[in-house]
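Only one protein chain is missing; all other protein chains are in place.
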Amino acid sequence: MARLEIMIEQLIANGIVYGCIIALAAIGLSLAYRILNFANFAHGEFLTLGAYFALFFAANLDLDFLPACLLAIAATAAFGVVLDLLAWKPMRSSGASRTAIMILSIGLSIAIRNGLIIFFQPDALRFPLPVSQGLDINGILVTSFQIAVVLIAFAAMLLVHSLLSRTALGKSMRALADNPNLARISGIDVDRVIRYTWAVSMGLAALAGIMFGSITHLNPNMGWSIILPMFAAAILGGIGNAYGAMAGGMIIGITQELSTAILPAEYKIAVSFLIMIAVLLFRPRGLMGGS
Amino acid sequence: MAGEILLVREVNKGFGGILALDRCSIAVDQGEIVGLIGPNGAGKSTLFDIISGFVQPDAGSIAFRGEEIVGLPAHRIARMGLVRTFQIPRALMRMTVLENMMLGAQGQTGERAIASLIRRHRVEDEESRIRKKAEEILKFFDLLPMKDHYGGSLSGGQKKMLEMARALMADPRLLLLDEPFAGVNPALADRLIQQIKILKEKGLTIMIIEHAIPYVIALCDELYVLNKGRVLAHGRPEEVIADRRVFEAYLGEADDAQS
Partner (left out) sequence: MLDYLVSIVLTAGIYAIFALGLNLQWGYAGLLNFGHVSFMALGAYTTVLLGMHGVPLPLAVLAGMLLAGASGAFLGMATLRLREDYLAIVTIGFSEIIRFLLLNWSSLTKGSFGLFGYPRPGENLVGAMDYNLFLACLVIGVLALVYALLELLARSPWGRVLKSIRDDEAVSMALGKNSFYYKVQCLALGSAIAALSGSLLAFYLQYINPNNFLPLETFYAWIMVILGGSGNNRGTILGAFLLWGFFSGTRFLEGYLSFSPSATSAARMVIIGLILIGLMMFRPQGLLGDKEELAIGR
């Protein structure tokens, strides 16, 4: 019995780590989905870009890993803003339909992923990090990296919470996410809020990507490989609700890991899909979503 | 006079804290033309949306020809003979006027995929019958010359006519007309009054939302006044118009507009 308990606890611990990554990625996805009113299928690629930027900066600019990561996050955020100026904003202004924008995001996703394959290898790469320490806490095995991931993720979520609840910008973002039409009429500078939304969304995605790369490895498909859990988390939490995305990410992460107690490990991803379908069938607005 | 065709009882509807309809009750007798008037925002279009099944009420019941229809999907209600038009005419832009019309016909065998492929003769027969009926109704509304033009190319007034013509194709028992006279020039309006009277003579029951009081008086057997979601008054047009409260309700709207 004790062994079962420990196994369950181990799975939950793994799930928390994985869930943190999904949660961070899902916050940006969910906010952007609601504010920009389309499902951004390229979101996974922003995780990948964050990780590869960090790798590139660390290797080519002779930076330590930490500054390289910070630079990568900033670079990805900047990329998001540039993308808005070049692609999303013109589409919005020309009255393009939601479908056209979504298909554009698919095209972007394909182009970025394969661009990375050309410039880096399609094989797995690793961050220039020392080997992580294994720790044994009450019978549960974790690595120092995993602990770092959880701590940083929670810090980031706290930051997001402060941003949303305490700053004017954050309140505008929430207003725009809650009720886009009302917010627009009440004088919010929509374009500015949108740019900041992209920056935050991409920054969080980059962070998630770096974390993902730290505890596994980098490959050009890494972001796309978790697109399903990301969307599932955003939908579970309620599109447009950052706190929902956080909760959704953790739930998805833990559930997926727990499922390996009964299912073969490869089927983890089916769990996200089933959760997503269940949410859409029975409570489409998610746990914390609006109407 | 065969009795009630529509009975709306104690219908409530709220939107985000605002009560759009408050214990609204309306009775429509068969063969009547009933008018629904009231200041802007009184809830008239919401009531139409609810009766026709596009919006669900929070409470209340609606009986059409004796059957409860709250909770039924809009397309089912339409098939039962309760057909509505839209306030801003929604001509199908990328289809021709004739196609718009033929769409309205009910019970088409050809609308089922397999049947349309297998029972070609029957479908062809039905199509010619439907086409003929469509052309008759188009003629009635002076739209026949436009039959092969795209819906998107019609003028505003023509779109309004098409809206009504198309609804008639569906063999309605009860027709809900949402502001049929809005934006219509006086000459066309007179024609429209004639047409609606003829429809009534043919036995159609009609409920009209309208702002312009003269048309309402010309057409309606009975009038309901809605204000802030509640039925303020109802009865014969002459009585209702003379009711001081109705006048004040419209004044109140003017006050709101000024402040």
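Going in written order, the chains are labelled A and B, and every chain counts its residues from 1.
Rule of thumb we're sticking to: contacts are C-beta pairs under 8 Å (C-beta built on N, C-alpha and C of every residue); 3 or more make two chains touch, one makes a residue touch a chain.
Quick caveat: nothing in here was measured; it's all calculated off a predicted structure.
J.: Where the complex has a chain not shown, which of B:64, B:86, B:141 or B:224 is the residue touching it?
T.: Checking the options B:64, B:86, B:141 or B:224, the one contacting the hidden chain is B:86.
J.: Of A:7, A:110 or A:148, which one is in contact with the hidden chain?
T.: In the full complex, the listed residue that touches the missing chain is A:110.
J.: Which of these, A:67, A:90 or A:128, touches the one chain of the complex that we don't see?
T.: The missing chain is touched by A:90.
J.: Sort through B:7, B:27, B:103 or B:241 and give me the one touching the missing partner chain.
T.: Checking the options B:7, B:27, B:103 or B:241, the one contacting the hidden chain is B:103.
J.: Given that one chain is not shown, which residue among B:10, B:111, B:190 or B:248 touches it?
T.: The missing chain is touched by B:111.
J.: Need a quick check: the contact residues on chain A for the chain that isn't drawn.
T.: Listed in rising order, the touching residues are 38-39, 41, 87, 90-91, 95-104, 106-115, 117-118, 122, 227-228, 231-232, 235, 264, 266-267, 269-270, 272-273, 276-277, 280-281, 284.
J.: Considering the whole complex rather than only what is displayed, give the residues of chain B touching the chain that is not shown.
T.: Residues in contact with the chain left out: 52, 54, 73-76, 78-79, 83-86, 90, 92-95, 99, 102-104, 106, 108-113, 116-117, 123, 126-127, 150, 152, 166-167, 169-170.
One rule holds in what follows: only the chains that are shown with their structure count from here on.
J.: What is the distance, in whole Å, between the centres of chain A and chain B, each centre taken as the mean of its C-alpha atoms?
T.: Chain centres of chain A and chain B, defined by C-alpha means, are spaced 49 Å apart.
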